[in-house]
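Okay, here's the structure, questions in a sec.
All protein chains but one are shown at their positions in the complex.
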Amino acid sequence: MPLLTFKIQRFDPEKDKEPYMQEFTFEVEKGLTILDCLNYIKENLDATLSYRASCRMGICGSCAMLINDYPRLACETQVLVLGKTLIEIKPLPNYPLVKDLIVDLTPLFAKHRAVKPYVIHPDERQPEKEFIQTNQEQTKYLQFAYCLKCGICLAACPTVATADNFLGPQALAQAYRYNSDTRDNGLKDREKIIDSSYGLWRCHMAGACAEACPKGVDPALAIQLMKKETILGKKKNIAPLALPLVGVEPRPGIPKAPERTVK
Amino acid sequence: MRESRLWLIFLLCGPLLIFLLGIHLIFMHMNTILDFFGIKTGQVLAYNSVIQRATELKWLVLYFTLLLLGLYHGLYGLRSVLLELTPREKVVNRFVLVLGLLLFFSGTYVLMKSYMIGINPS
Partner (left out) sequence: MRETLIKQRYRLGTKGWFYAGRYGIERYLYIFHRISGLGIILYLSLHIILTSTRIFGQGIWVASMEMVDKPIFKFGEYLVVAAFIYHALNGLRLFFIELSFFIGKPSRQDYPYTTSVKRQRPFVYLTMIALLCLLVIMSVDFYFI
């Protein structure tokens, strides 16, 4: 079994002035992920090591960190695939540091919230029936809907490195995701936010977000498409509501649905 | 103005500048190549030919559009860089605007003045 050295950045705000690197050396097996190795360290070598992880399967977006100088999900990165015997793990850059490998993702969520990442219905009423959306219509945004909010793209973006108030690839991709959803009518609401001096136009297509994103969300694609749509104007069909069912008799013996509790 | 309008102008200035600045550069500097194609440019930087060009409409138009488009494109780019360095948007906007107007008016003044010298060399 290969012997690997892990250099891990440690920082405890209550004790340390500066972050420092700590080394651990142990044997790893084929198939272990970085997250497994961190767990191993925490269980066997140093219980004070702090990191964030939850699902260990690339779904929750908690475990993003800088692994060998590239932002990745710890649970989706196999140690041996990296092909190095020295593995350096640091917290994601461009976020305030909390402890060891944990960063504060508040800026990410604040920006995400700022673009109104939800379906804004054409009229005020709650829809009574489901929307009809075709497969092709869904493909236009599906890719962007896979975003985990892991924050890797903001760590890779050169603009975010200096501009706190830039919305960033994640939020802009989500704006595009809801803008291209046929159920949504929030184009005007979002335009004010994204077509501002700290929105869309601070992207210069350096492309790092698209390459680093662990889910293939490709924020760069969403942003360029949105640039074009902002310049040329966007035409969008609003999905029709399903027609009420007529002439359908429930089978005997099936109880009636309960009254709506949410009005 | 909405940011997208400013950006669109900036974007369209790009290809135009490539074309115009290309002409300007080739004519002023690439004399070896022009010689090769049999175009004699002569002493482009001699005072007389500079003043001579200042009276010809085609050069006047070229210089003026170069000045206008070049300054807009360049200073919008500078503004982008500055906006990404500091959140003080108003200060950046004013600084860039003042710099742009200053350079634009001094450039225009020089064009007019050398035109006058050209048609009335006394």
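Should a chain be cited, it is by its letter among A and B, assigned in written order, with residues numbered from 1 in that chain.
Convention: a residue touches a chain if its C-beta (ideal position, glycine included) is under 8 Å from a C-beta of that chain, and two chains touch if they have at least 3 such contacts.
All values reported here derive from a predicted model rather than from experimental measurement.
A.B. asks: So which of the visible chains would the left-out chain be touching?
C.D. replies: A, B
A.B. asks: Given that one chain is not shown, which residue among A:21, A:45, A:206 or A:242 touches it?
C.D. replies: Going through A:21, A:45, A:206 or A:242 one by one, A:206 is the residue touching the chain not shown.
A.B. asks: Pick from A:6, A:51 or A:144: which residue touches the chain that isn't shown?
C.D. replies: A:144
A.B. asks: Which of B:9, B:60 or B:103 touches the chain that is not shown?
C.D. replies: For the chain that is not drawn, the touching residue is B:103.
A.B. asks: Given that one chain is not shown, which residue among A:52, A:112 or A:227 touches it?
C.D. replies: A:227
A.B. asks: In the full complex, which bits of chain B touch the chain not displayed? Write them out.
C.D. replies: Residues 11, 14-15, 17-18, 21-22, 25, 29-33, 45, 47, 50-51, 54, 67, 70-71, 74-75, 77-78, 81, 85, 103, 106-107, 109-110, 113-114, 117 of chain B touch the chain absent from view.
A.B. asks: On chain A, where is the contact patch with the chain that was removed from view?
C.D. replies: 13, 68-70, 91, 93-97, 103, 139-144, 146, 156, 158, 160-162, 164, 180, 204-208, 210-213, 215-218, 220-222, 224-225, 227-228, 231
Convention: only the chains that are shown with their structure count from here on.
A.B. asks: Taking the mean of the CA coordinates per chain, how far is chain A from chain B in Å?
C.D. replies: Taking the average C-alpha coordinate of chain A and of chain B, the gap between them is 44 Å.
A.B. asks: Given the complex with chain A, which residues does chain B contribute to the contact?
C.D. replies: 2-4, 7-8, 80, 83-85, 87, 89
A.B. asks: Spell out the part of chain A that touches chain B in their complex, as residue ranges.
C.D. replies: 159, 162-166, 195-202, 204, 230-231
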